[in-house]
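I have placed the structure first, in the form of structure tokens, so that the comments after it can refer back to it.
Note that this is a trimmed complex: some chains were dropped, and none of the rest were shifted.
Which chain is which? They are A and B, in the order written, and residues in each are numbered from 1.
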Amino acid sequence: MSPATPLHILREVQRGALTPEAAVGLLRPVTDLGYARIDDHRAARTGLAEVIYGEGKTPEQIAGILEHLVSAGQPALATRVSPEKAAAARALLPGATYEPVPRLLWAAPEGHRAFAPTQEGKVCVISGGTADLPVAEEAARCAEWFGLEVERAWDVGVSGLHRLLSRLDGLTDARVIIAVAGMEGALPSVVAGLVRAPIIAVPTSQGYGVHLGGLAPLLTMLDSCAAGVSVVNIDNGFGAALVAWRMVARR
Amino acid sequence: MSPATPLHILREVQRGALTPEAAVGLLRPVTDLGYARIDDHRAARTGLAEVIYGEGKTPEQIAGILEHLVSAGQPALATRVSPEKAAAARALLPGATYEPVPRLLWAAPEGHRAFAPTQEGKVCVISGGTADLPVAEEAARCAEWFGLEVERAWDVGVSGLHRLLSRLDGLTDARVIIAVAGMEGALPSVVAGLVRAPIIAVPTSQGYGVHLGGLAPLLTMLDSCAAGVSVVNIDNGFGAALVAWRMVARR
């Protein structure tokens, strides 16, 4: 069922199918777990279930929200879960699976095929250096969670152009490119001059000195003289995957 | 004709159709005007002709590049052209047209229908306040230049949610939304929670105090807790239009 629009709800009230009191309730589709209010209708409105941001939450809270969503028949994913937190959460929810490189913890109802591709159109995730791998894998794995087909190309930074050029064919036929880079973050500028797909640039916090925790590659990407680059927050692989999904997904 | 790939050129060399000297030349498709080297093959490689960034160039340089491209049969557009510079350039190139609000100067070969829609899929450009109009119009007008269909919704900032909600239908069926906002830049966060299209957020330099020339809304947009927002540089309406084109254009 598509989400009910306000006009639809008003018409139901008019024809007596809904009382005003119930209609007001429909505008409040929220489950309250005490420590969190879960927006149960967001999937209907925006097309994707709520993904849980794991930082700043206790293992108990993460396990509780995952369990609530799975028991409601939805697969559920938590990002930025440290190994320690994951172990504590899995003690409470043994059915959950932890992937340490992208730091993801997930659970799904019986019979649900998580990570199965459901969308046409390949997303290519590329990264500049070995140290960017956790963010790049977060992007790639979240994109797969959302049903996208993903091609990976790791360690193709601009200081050795040949490494990048050797992967050019894969880049050329992608629907979207997610380019993950730390250090000076020049990768998206160079790629955007070579292909036609939109580039989602993800700066990482990998670097030192005046890298400023990722601020330097962020500025590089925003100031890019190349066409077709937009940017998400530092280390935000998940956010990049979500933007990619919005670009590709059928509505 | 699609752009020649390196492999294609190598095969032409192998079968004797190209000399090595000519083949090397094909990797150098650049016209040198003295003050600028024009990348004549970029259209072939990336799908769009080079657009001229008007700041830091003299009127003579702008008129010269426009003329070179038009005489080569391409429509040509210059952004960030001040009224004074536009007047001086038009004295040299009377066929050029200036649009003062988005500060665009353009010229096209005889018979070319500039701004005609050539792509399916509507782009919705929204803005937070009256002062953001020049940037929002740059985004809208550049998108039209690239052949996209554009719907505008001005002055729908978050301090009066009703103004935004009254335009929700237009937002819901857009392929891409470009959200332009100065001040605190909260518009993309709110919109992203209401619709499914990808949001390209454009911070503007309109504000005062700790607005920091647009840095404040830029941070707001990058830190957005809402899904599906990516960001371009401050006041970069042109860049947003280009990302939108890459998302929508058929390849």
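Brief remarks follow.
Criterion: a contact is a pair of C-beta atoms (placed from the backbone, for glycine too) under 8 Å apart; a residue touches a chain by one contact, two chains touch by 3 or more.
If you're wondering where the values come from, they're calculated on a predicted model, not measured in any experiment.
Of the identical chains making up the complex, 2 are displayed, while the complete assembly in this file numbers 8 copies.
By definition in this document, only the chains that are shown with their structure count from here on.
Work out the mean CA point of chain A and of chain B, and you get 26 Å between them.
By the touch criterion given at the top, residues 42, 45-48, 51, 192-200, 218, 222-223, 227-233, 239-240, 242-243, 245-247, 249, 251 of chain B touch chain A in their complex.
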